[in-house]
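Below is one structure, written out as structure tokens; the observations come after it.
For this view, one protein chain was removed and the others were kept in their places.
Up next, chain A:
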């Protein structure tokens, strides 16, 4: 066992290597844009240079003159299909070619299709637009924004959460803070570029595109193209990073499908890195005002969190992290309010822990400020405010191991050696700061179907239309089958990423492991039941045994008393070569129509703060050491420790990998990541990885992930809490806390850069 393969503690599965690891590192994994298609053509997008106005004329002659050009799809060519819809499966309601109105920078104005990629690109670059320009509104503080309450505008936030009388409690509190925080625009920038390949076979449309939601896309694309969903197939076997960006389908998909239909040939369009900034979704900038009041003993009596989020003109994209921040501690009274600020921007979209990343950053930075105001250790301050029930609905937590996380992380980090005085720790010219923060992510699950087949030779095939976006879900689904059916993982084959497979929900909200594993578990148990019946039937090798006394191990059915039967023999007795079971899992609280909605690409999410019996969250604690040069003020992070509890850990290797990736992302959020908006034009300026900085290897030094044992049967049959989006929550606040400790400067606006520290 080494750092990459943590030894399983209680309720944790083996650190099996990813079953697709070899394919990935040897370049054999077929990502959607790699999949072969005969007689293919290439598409390239032309996009707008302005953020608001109308396209009055397009000059296409130069583009048409490019040798090899086949077609240009533009205004008028999409009139016979429906406009996109904004929702779980659709990124925006803006139909860029349905209407000459420009809603945002980088909006698609045409698709050039050619025999070669080079010709398509050249033609797209030669397309010139004339505009009737209007002055766009870029963001907060720009003239022309429209601010509206978020509650009721989206299913995400029905009403603002609140409890008790905040105003009175805050007024009476002897110690209080009132501070404002902000987070910048961010783009996912997965290394795999966005792409669509569309092939028509008669009435059948096949789309190869990296997707976190093949079933949802099938339905939405069929609606746009006005064809039968049964005739649409989305194929996405491997995804080179998604982080939410490949959750909702963007308008490009239908445009490429129309192009392929017109031409009668497959069309592949790979979006450039720059164009992705305008044509894909993003994390919009947010602002926060937090007020906390407490007694001198450190007990919080009043908490208010107001949030402002940027969205597009037509769509109400809401994240509303107040649902989590309002339930984090034992506050006494809670007041929250979320506002949407409409500007001339593309519709934002999900990005790794969409609500928690910005909102918990603000809360945890404020908690640190409050601890300073109280003269209290920040860990102790959180311990004092640990709730028995959540403050809004007074429901218990299905499980909550936050304090254990703090204890184990603090121990590993050496928190006790921290000198609490600001600026007291130093090594040569480097100021040392140490800080911490809480991570939280709601635990949800959605209906999911899976098909499992076991042959008499012990070969297992798992089929589920979920998506391997790098999380390791293909591996843990296989691991679940391997454990339940007693076969080695090498005998398990897992198929995902195709809506011809049993439907799975969108791979978002950290629900995949819980939902997929629960469905696989159910299918495996059905297979077990059949084989038990065969083995225990009269005359069978285990006749007389009861199912509860039986288990699967090493290719055998084993009875409590020690008797066993080889599975291949049981198959023989049953005169079967294979058993295949199709299972449909629906989480607790699912409505009667929940499965139908799954097949229609509209999966219900259950859990988080929605259940009657309890609220369900995974927690973690992160500790960070920063070093800041006393002259030049660059900030480096030599050490970070995170401890996380998330119910059953299916595989300690993939779990650690997810959490590690999250923590690294969190460091990037704290110190590097920001899409810069030119406020005069509402346009992005740093649209490439040269200027959009993320951490490189040299930025990440000593990083430790601790998996804290936790058992929670209430969350779902697999006992699993999602952790894919847990690791990057809180990290930025821990860094801000450490920066304060080193320098005495409280930085409230991310990212924290030299600019703010040197003044």
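Here is the rule we go by: a residue touches a chain if its C-beta (ideal position, glycine included) is under 8 Å from a C-beta of that chain, and two chains touch if they have at least 3 such contacts; residues count from 1.
Just so it is clear, contacts and distances are computed from a predicted model.
Engineer: Looking at what's absent rather than what's present, what does UniProt name the missing chain, "Nitrogenase molybdenum-iron protein beta chain", "ABC transporter permease", "Cysteine-rich domain-containing protein" or "Xanthine dehydrogenase family protein subunit M"?
Structural biologist: Spelling it out: the chain absent from the display is recorded in UniProt as "Xanthine dehydrogenase family protein subunit M".
Engineer: Among A:153, A:288, A:418 or A:687, which residue is in touch with the absent chain?
Structural biologist: Touches the omitted chain: A:687.
Engineer: Would you indicate which residue among A:266, A:378, A:695 or A:730 is in contact with the undisplayed chain?
Structural biologist: Of these options, the touching residue for the absent chain is A:695.
Engineer: Which candidate, A:122, A:192, A:468 or A:581, sits in contact with the chain we can't see?
Structural biologist: From the options A:122, A:192, A:468 or A:581, the contact with the absent chain belongs to A:122.
Engineer: Could you pull out which residues of chain A are in touch with the chain that's been left out?
Structural biologist: Chain A touches the chain not shown through residues 49, 118, 121-122, 125, 274, 429, 629, 631-634, 636, 671-672, 676-678, 680, 685-688, 690-691, 693, 695-699, 753-755, 758-759.
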